[in-house]
Every structure is written in structure tokens, then in C-alpha cells.
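Here's the structure we're looking at; comments come further down.
For this view, one protein chain was removed and the others were kept in their places.
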Amino acid sequence: MPRSSQRALIGAGIALLFFLLLFPATRVHAAAPGQAIRAARVQREGLVRLRFAQPLERADAANFRFTEVAAPDVPIPVREVRVEAGNVVTLVVGQPLDPEGSYRIELAEPPLARAVRPPRWALLFSAVLSAALINNFVFTRYLGLCIFFGVTKKRDTALGMGATFTFVMITTGMFSWMMYQFVMKPLQLKFLQILVFIGVVAFLVQLLDTVLKKTHRALHEKFGIYLVLITTNCIILAVPLLNAAADAGPLESLALAMGSGLGFALALFLMSCARERMELARVPASFEGLPIAFALAGLFALAFMGFSGLSFFR
Amino acid sequence: MSAREETLRITASMTVVCALGAAVLGGVYVGTERYARAAQSRGERNAIVELLGLDSTARVTEVRQFLAEDRGEVVYEARPFGAEGAPARRLVFALDGRLVAQEGAGGAVLPAGAARPLGRLFLASRDGLPLGFVVEGTARGYKNRIRFLVGIGRDFSIAGVRVVEHEEDPGLGAEVATRVFGGQFIGRDAANIAALAVTRDPMPEDWRSALAQLTRVPAESWRARQAGLIARERARPIYAVTGATISSRALTEGLKSTVDHFRRRWALLEPWLGAGS
Partner (left out) sequence: MSAALQDPGPPPARQLILNGIFTENPVFRLALSLCPAVAVTTTVMNGIILGVAVLLVQVLSSATVAIARSFIHPRVRIPVYTIIIAVWVSAIDMSLAAFVPTLYAQVGLYVKLIVAFAIIISRLEVFASRYPLVPSLWDALGMGLGFLFALVVIGAMRELLGNGSLFGVALAPGKPLLFFALPAGGFFSIALLMALFNWMERRAAEAAGARARAAGGSHA
């Protein structure tokens, strides 16, 4: 009984964390009494669609100020305002807009303002998708190849490894991000990043191993062997290094860690399925073993190229 | 040796190793940082000189743009290029373009964290007359951000394009960083740029071989030599890199908005910075 309640507690904690991260997105931004902008989104072909709570009194172009968050001092000119049914107002601007971008709409009368950007969960999802498929660590960044070719002979091992890696990548990724943002950056110790990230990974993996051994013996028996292999693996280390290089925020870091982990697990799974079948194939003697596995990975990489340019918003 | 004593010894030796390592790295950092900074500013200077075809008599001013979000103000800091930490001339505008404050050289340094950096631009001048500008811009490429510098002439026509950083596929999207692709923008004026489109049609062979010369010839003399071809291509859209239409379009759109933003910002800045800082 205490075991299950413990798990429920952990689950609730994780759910709470996610809620806290997503909360700002669900908040209503501007709230003048009565009138408010209920929804706002941009369309690629240069349209801004706004839904108001009440019919809008002034619907001339001069009433609106539409800007990019990265360039708040040069408003994007509004060419035309179309009032539609259901309190929907469409602004026509003279240039294509990026549905993934961050914009801001301001009204002079009544004084309203609102950020126009995709909801946070959508951005998170898109970033996870991008890290897992478009920039897949194995097939486009070529990281973690030693492990990739080492453990993909059997499907079970591949799955266990993938799950362990994803979990460790998220934990170490977030912990390293905190170290980087709150310790190394303020203290100007960025040049120690390799040393610190290695320390963080080694420490957390060791901690995980000990905790798992004490609390969940069955899990430890299943995943413990993979944990040993993880310390100072390049794919684990790449996540904090990439996050540090991009100076990423908490959500972006989480998305990169999660997406990379899932992408790696996917790569391991696909490869192990293919290699299990390969055992039945007749391979030229010189290509047996690693060379044919590399060729196979090449085919997967070719297939994954089809994902680039994929966007959740297009 | 008792177990406790051994643990102590291990802890002590690990501490010593870590401290030694950190000390070595600190030393290397202090030793190399100066060179890293010098190399970066040398690279930028070369790009600026090349993009605008400057000689040694030109003065380059670096202008950094910041946004003070809480006050709704945009701050410009101008200082001679490469003079890090030199007193800057500062202009503060409200978001609607009204000048709020102006400080001559000697103003205090902007407090860190109070303002978010928006970008940089470089202004080249000689004897108090502007020669041209180089503006930093970004575009959302096929895989990741593309960072570029664009040289802009006094008449807001493009003098040259240099891609500084990108992660596009080698052989495909990465081709947008070549002179052959970037050269297509040279000489286009503001109106032309604002209406610029990208086509998938193949690039005419004579235009391609003319653009290929850009790797050997400075842009200035190339423009004079290929004036006929340039005039013919002016009326046509940008030819996308084969197999990389999205990257080509991304860079083109990024250039369009960078040039447009700069043109409108310069209208504000010109009375104050027009003569160089």
C-alpha cells in the first residue's frame, strides 16, 4: 500500500509541475470590464484574426497597432480591417506572418493589449517533435552511435535502453539547465561547463541508481545495467551543451531533453526491429556485422530527411 | 588503513583534482578570452569592410539596440567599432518613435538586466557622411535559425549578404550561404526588395557564371562589369537553390523584413547619428 501511494504522490507532483509550466498560457491576458480580446491568432498569408467579447465600436485601421515581439518599435502596417459575424475582426497586413512567431496586438480604443502567439503547449509539442524527428540525435546529428549500434541487436534491450535514456536525459537536462542559469551564468563560470555537466550527469545517475536499488528493486534489476552505461555518454551530455549554447529557457530545455530522449528511443526501436530481421538475410561476408548496420542506419537517415520542414503549424 | 581514513583520503584527493582542474581551466580562459574576442571583432570588421567595399579611411560605428520593456522604451547605444567599454552615445525613443532622452558620450553604462538586446547595426561614414550600413538579422530556416549580415547602401539598396551562422543541410539548404545565392540580392533597391518573390525556375546559365565570379572579384567592380546582366535580373525574382526552396524563401523573407525594419528605424536615427557618432 505505501508503495502505491508513493507512486501516486510522484505522479501528482509531476502533474503539478506541468500545470505550473503551462499555467501562464491559459491565463486571459487583458481584461477591460466588458470588452476583451478572447482569442487571437495569425495566419501565414498575412491575416490576424481577433475574437472579441462584444461588438467592436471602432474598426478602422488606425485603432490597431500590430507588432512583432522582436521589433516592438516598428509596427506592421494594418492595410484593412474586416468585421465579421460573431465579433470576429480580421486585420489584413501587408506581409506574410509566421504562425510560430510571437506578436502583439494593441488597441487604442478601448485600451486593450494581448500577446498573439501559439499556446504554450503547442510550442512545447512542436519543439519536442522537432527534436525527436527533424533533428533526431542519431540520424541527423549522429550522436550516441556507440550505444545505438551496441544495443540494437534485440528489441527488448533497445526498448529498455530507450526508456532509461529518456528519463535520464530529462532529469539531467533540467538539473544542468538550473546549474547553468542560476550558478554558472551569474558567476561567469561558463568556461567550466563541460566539467560541471559531466559532474551533474555522474552525480544524478549515481543517485538514481542508489535510489532505485533501495526503493524499486524490480525496476533496478531491469534498468540498472543500462544506467551504468549512461554516465558520460555523448548523447546525454549533448542536451545541456546545446541548451547552454542556445541560452534556452526552461520550457525549451525541457522540450529539447524530452524530444531528444523520445527521438533516441524511437531510433533504437526502429533499428532493433530492422536488425532482428536482418539476421535472416544473407549479407556479403565483408559487410557482415557493423558495415551493414551502418548502411541500414543510412537508409533510416534518408527516411528521416523527409521529416525536415515538418511543422505543427503549417 | 581504516575504511574511514581511506574515505577521507579519497575525498581529499578528489577535491585536490577538481581544484587543480578548475585552476588550469581558469588560467586557459583568462589566457584565451582576449584572443577570442579579438578574433570575433576582426571577423565582423572584415565582413563589414567587404560588404560595403570600404577602405581604411572609413569610420565604423557600432549601434546596439535594446528594449526596456517595462518603460516601453527603445535604447540605442552608439560607440566606435571595437571600442568595447568606451563611453557610448545613447538615444532613447518611446515605442511610437518620440525621442525621450539623449545623452552624449560619457553616459553611464546601461544597467544589465534592465533591457533586452534587440540587435545590432553598423554604420560606416567618412568625413561625417554616411557610406552605408550593415545590419544583423535572423530568419527561421529549414532546421534552425539562420543568422546573417546584410550590407545596405546609402539609398537602402542591398550591397551584399553574408550568412554568419546556419544549420542547413550541406549540399542543399547550406547553399544559401554561398555568394552565388547571396549575390542575387546585390543592387536591389527598397521597392524591389519589398516586392521580392522566390521562384523555383532554374537560374539562367549566364547569370550563374556571372554570380560565380563574386568569389574572386570584389562586389564593387563586379557590379560595374556585370551591369547589363544585373539590370536584366533586377526585374526577375530570386532563383531558389535547387532542392532547398524553403531555406531560400526563409532567407529572402528575413532579408526583406530586416531591410524594411532598418529603413524605418534609420528614419528616426538619422537626425542624431547621420554624421557618424
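Remarks
Order of writing sets the chain letters: A and B. Residues in each chain are counted from 1.
Just so we're on the same page, a residue touches a chain if its C-beta (ideal position, glycine included) is under 8 Å from a C-beta of that chain, and two chains touch if they have at least 3 such contacts.
Only a predicted model underlies this, so the values are computations on that prediction, with no experimental measurement involved.
Taking the complete complex into account, the chain left out of view touches A, B. When the missing chain is restored to the complex, the residue among B:G171, B:P202 or B:P218 that touches it is B:G171. Screening A:Q35, A:T67 or A:T140 against the full complex identifies A:T140 as the residue touching the chain left out. Seen across the whole complex, the unshown chain contacts chain A at 139-146, 149, 191-195, 198, 202, 232-234, 237-238, 241-242, 245, 284-288, 290-295, 297-299, 301-302, 304-305. For chain B, the list of residues touching the undisplayed chain reads 9-10, 13-14, 17-18, 21, 24-25, 28-29, 32-33, 35-36, 39-40, 43, 165, 169-172.
The rule is simple: only the chains that are shown with their structure count from here on.
Mean C-alpha positions place chain A and chain B at a centre distance of 28 Å.
Looking at the complex, you find that chain B touches chain A at residues 18, 21-22, 25-26, 28-29, 67, 74, 93, 95, 97, 118, 140, 142-144, 169, 246, 253, 256-257, 260-261, 264-265.
Across the interface of their complex, chain B is touched by residues 70-74, 95-96, 98, 100-101, 134-135, 191-192, 195, 305, 308-309 of chain A.
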